[in-house]
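Take a look at the structure below.
Yeah, one chain of the complex is gone here, protein chain that is, but the others are all in their spots.
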Amino acid sequence: MTDIIRADGRSTDELRPVTIERGWSAQAEGSALISFGRTKVLCTASFTNGVPRWMTGKGKGWVTAEYAMLPRSTNSRMDRESVKGRIGGRTHEISRLIGRSLRAVVDMKALGENTIVIDCDVLQADGGTRTAAITGAYVALADALEWGREHKFIGQKATPLIDSVSAVSVGIIDGTPMLDLAYVEDVRAETDMNIVVTGRGLFVEVQGTAEGAPFDRRELDALLDLGVAGGATLRDIQTSALADSAS
Amino acid sequence: MTDIIRADGRSTDELRPVTIERGWSAQAEGSALISFGRTKVLCTASFTNGVPRWMTGKGKGWVTAEYAMLPRSTNSRMDRESVKGRIGGRTHEISRLIGRSLRAVVDMKALGENTIVIDCDVLQADGGTRTAAITGAYVALADALEWGREHKFIGQKATPLIDSVSAVSVGIIDGTPMLDLAYVEDVRAETDMNIVVTGRGLFVEVQGTAEGAPFDRRELDALLDLGVAGGATLRDIQTSALADSAS
Amino acid sequence: MTDIIRADGRSTDELRPVTIERGWSAQAEGSALISFGRTKVLCTASFTNGVPRWMTGKGKGWVTAEYAMLPRSTNSRMDRESVKGRIGGRTHEISRLIGRSLRAVVDMKALGENTIVIDCDVLQADGGTRTAAITGAYVALADALEWGREHKFIGQKATPLIDSVSAVSVGIIDGTPMLDLAYVEDVRAETDMNIVVTGRGLFVEVQGTAEGAPFDRRELDALLDLGVAGGATLRDIQTSALADSAS
Amino acid sequence: MTDIIRADGRSTDELRPVTIERGWSAQAEGSALISFGRTKVLCTASFTNGVPRWMTGKGKGWVTAEYAMLPRSTNSRMDRESVKGRIGGRTHEISRLIGRSLRAVVDMKALGENTIVIDCDVLQADGGTRTAAITGAYVALADALEWGREHKFIGQKATPLIDSVSAVSVGIIDGTPMLDLAYVEDVRAETDMNIVVTGRGLFVEVQGTAEGAPFDRRELDALLDLGVAGGATLRDIQTSALADSAS
Amino acid sequence: MTDIIRADGRSTDELRPVTIERGWSAQAEGSALISFGRTKVLCTASFTNGVPRWMTGKGKGWVTAEYAMLPRSTNSRMDRESVKGRIGGRTHEISRLIGRSLRAVVDMKALGENTIVIDCDVLQADGGTRTAAITGAYVALADALEWGREHKFIGQKATPLIDSVSAVSVGIIDGTPMLDLAYVEDVRAETDMNIVVTGRGLFVEVQGTAEGAPFDRRELDALLDLGVAGGATLRDIQTSALADSAS
Partner (left out) sequence: MTDIIRADGRSTDELRPVTIERGWSAQAEGSALISFGRTKVLCTASFTNGVPRWMTGKGKGWVTAEYAMLPRSTNSRMDRESVKGRIGGRTHEISRLIGRSLRAVVDMKALGENTIVIDCDVLQADGGTRTAAITGAYVALADALEWGREHKFIGQKATPLIDSVSAVSVGIIDGTPMLDLAYVEDVRAETDMNIVVTGRGLFVEVQGTAEGAPFDRRELDALLDLGVAGGATLRDIQTSALADSAS
């Protein structure tokens, strides 16, 4: 894209090293420890037969998500939300985003009356925790759905997965659009955008915010291009992680 | 745009009737009761000299916002968040969006060490409450800033307002992009997007969500076009409301 | 009563201008926006078929109320109770008072197993918010009961309303008893009393408090006389509002 | 008053046996364990030199109160408010009533910048807990003020006590006004009133509520007469308790 | 043990004066007001037929406990946990300890599907509140079980009580092991231990904490010896209280 080299040596359209340790948890039906550079998120998917009472009898399932950060995942320690007795707005916002993103690729009828709760706990934070969470949660979700099929809670013919889904942040720094911002980049960005795309390249969610100056249509287009390309790379990494035999 | 006529007789690129009762409150430094069709939001702006302790001594001001719905603003009564003892994720999310949107058009240095708290209380809800809130809050904010100048808390030369700001929802229903969704439209939309634009037509926030099927780039572009046009109309209505002598 | 003229030009036994906008809300089964001078309270009555589980099977209904103030209804902004995470004692006290006052004029057997929730939200406050709330809530309640009859949830023969109910504040300022105190009067009052009376002039609630010096029996009698007279005027205003055809 | 004999053998204008164990607590600056029949309330008064920050520098003191019931003070166990995580409306209401009642007899200037916190904990409940609490709290308050004078936190010349204060419930049962209702009477009362009077017989608070049918002026007068007479008896019992040497 | 005489004249292996007022409460099925010197705890046992839903149908009962301190039970007033809106760690810890200790001597099958809730409210605190609570709660429990047998909720043949249970604190002060620490001793102790023993002298709970220097095996043994001896004395006092006819 440009010749600009970032602090960590990446080009503007390059992701940080992404790794996915599938099946990290011995307890959950599906799990993945995902890293976007120094950002590490433990994603688990808990499969429960049945749905909340208000959904019973409709023949449809439910997928929901909760996001949280360990208090010392960040550079300076944050107070625990359990100790404060209330969940902050940012946490709520991200939990809802993750849930919506995953539901977009699940056929709730094919899931049947089963519930999947996704937990994304940030063990170490260096920017892009919500996008890493969505990307890792998809892998955990896929394994939990497979578990449900193996245990006959889900019909054998069709998988409930319609598509895959991943997410990446993009932003404009000193006028230059960049992919997958690390924390030091994120705080400097004039515009910050999170893009959630399916494996086929369709948009599930686009959230762009002018942190500094408002942005114009040309900048918006450049950010969308970067995000879609990043999403394609993440899809390939997910596919590769899910191809491994061990779960 | 198309020949489709909506349930309330609007064309696809038409706003609902928008009215702004500026200065509705006798108590607040700035206020506006805004209607987007049957949606009615009371917006007040409270001016306080001084800033929170953690901002003191930096010569900059602060603008923040809180959004809430009256329990029977909606078709069936909701429990009060004060009674439940906690604020829901949606409320948090919208409060944060309103605050970011307004801060994008305020020069915090020109505001000086003053704080403005915006309250947006939905008296009646019929879709688009967050976009009506942002649009009305701008009018309340403008009056509160004027109050601050009159009372010499803000320097006389430059207004802290860099630009105006308004917001509107857009969505895709049965494959057709439409402007300013009423509640019955909102629940049917496949894709739902809120667009916050400045008077000059720059983007402050773009939040698009696939409620049903994911959307492609062409649909995204159509939604952005509709939103920018709607924002221009809202800007003119704001300008007209602020041109009236009485506040 | 005396020749004393108050700050707003009223005589000591005169109410502030009272207006009732019946049917203000397009969502609630009954509603009224009531003003006592600058005090404005939005009252809605939500009708639900059925009663809380602990009341089921007794053939009786339930009426309850919640009161709240918008954060900038007052001269300086108050924190939201939803943000603080707890409801204050004053809010609780007034909610309970409104509920008791309305239940006193409803025949719960005639109401049948239906629930009415009254919401009184103070949009602007200038003294007497609880008395305006009770007076306006009665109008909202009457319309919600009528809605219940029209929809056959309530038997057609007898209305569940036994009587009407209204409320007014009285107080002693500089030794003089006065009716319907505005905020500037309320803070100066030595004794402050809220009187809830039925349309027939019987007492539902009498709450008198010595804010300054304790009061004697003669002062108490004078306050009761003023309150009963004020209640009669409010009853006539309620009757007139309910006589209008549109709801 | 009448020949009616109550379940416990009292006449209609007779108090239950009242006992005051002054100085029950070895920890508090003032304390009293008061009984109104089977109702037992432990009242403590905690004296602290200094006032809350918002009152500093005005040369005035502060008196506040908190009321609570032990979970098994009542016939069937109630959940603890600490476990529920919130204080109920009734608790708030009574705490505020006790605080107002005591402040009415304290000269805050003579108290100086000192704070007294009254705690009224109901150990056993059989009706009239709030009136027993006020009556006992006065004794605890008097001793805490004396402690403050002995320890030179309060000036030696004038006592901050302007008058004494006590409280009693009255109510109408089967059309008959009665004094000091026990629990079985309280639940049957058509009208229930709490009267707080000073030692000189002036009113501090009058709170009458129609639980069943609304009441007329004649009934109100009869209740006030009963309450004033009961208050005079309680004043004598307080005086006698405070005359004992040991504190 | 040694010739050391403590501040209150006790020898190192001597309990403070212990009194048990059995049946103090007229409301609860079982109750005891216990004193360990100046420490006074009101213990009530509430018997309910039935068990929580998750235990239904197993033919077994449940015993649970809640502990709390009155705000002015201590030398300086503490804030109420109900006002703070959350229960502190110490309160939770002690409530759980009391529950476990009592369950250790109850045969849940013999209890049948009945629930006993123990409330231990500290009226006055001078060290050892948790041990006094356990010791007093056993007496309240025994009477509540007897009530259950009299009312035929529990089978007549076997009592559900397997053994009795009591508790006492021990500690090392200036190198000397001592029994039943008063508050002034407790704050000086290098090691602090609470020992819960059955009437037969078996251990239910041993909780030893090095507040200052860690302790060695010899010191641990000396503390255990003291505690077992103290427990035997407390068992005799319990037996004597329960032998009295009146409950």
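Think of it as A, B, C, D and E in the order they're written, each chain with its own count starting at 1.
One rule holds in what follows: contacts are C-beta pairs under 8 Å (C-beta built on N, C-alpha and C of every residue); 3 or more make two chains touch, one makes a residue touch a chain.
A quick note: this is a predicted structure, and the numbers were derived from the prediction, not measured.
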Chains in view touching the one left out: A, E
Contact residue for the chain not shown (choose from A:Leu15, A:Met55, A:Ala68 or A:Ile237): A:Ala68
Residue touching the undisplayed chain, where the options are E:Arg38, E:Lys60, E:Arg96 or E:Arg149: E:Arg96
Absent-chain contact - pick from A:Leu15, A:Met55, A:Leu123 or A:Leu242: A:Leu123
For subunit E, the residues touching the chain missing from this view: 86-90, 92-93, 95-96, 100, 104, 163, 193, 197-198, 200, 202-210, 213-217, 220, 224
Residues of subunit A in contact with the chain not shown: 25-28, 31, 38, 42, 44, 46, 48, 66, 68, 70-77, 80-87, 91, 117, 119, 121, 123-125
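What we mean here is this: only the chains that are shown with their structure count from here on.
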Topological distance between subunit C and subunit E, in contact steps: 2
Over-half contact-pair match to A-B, picked out of the listed pairs B-C, C-D or D-E: C-D
Central subunit by CA centre of mass proxy: C
Rounded Å distance between subunit A and subunit D, as computed from the means of their C-alpha atoms: 60
For subunit A paired with subunit E, centre-to-centre distance based on mean C-alpha positions, whole Å: 51
Sites on subunit B at which at least two other chains make contact: 85-87
Interchain contacts, given as pairs of chains that touch: A-B, B-C, C-D, D-E
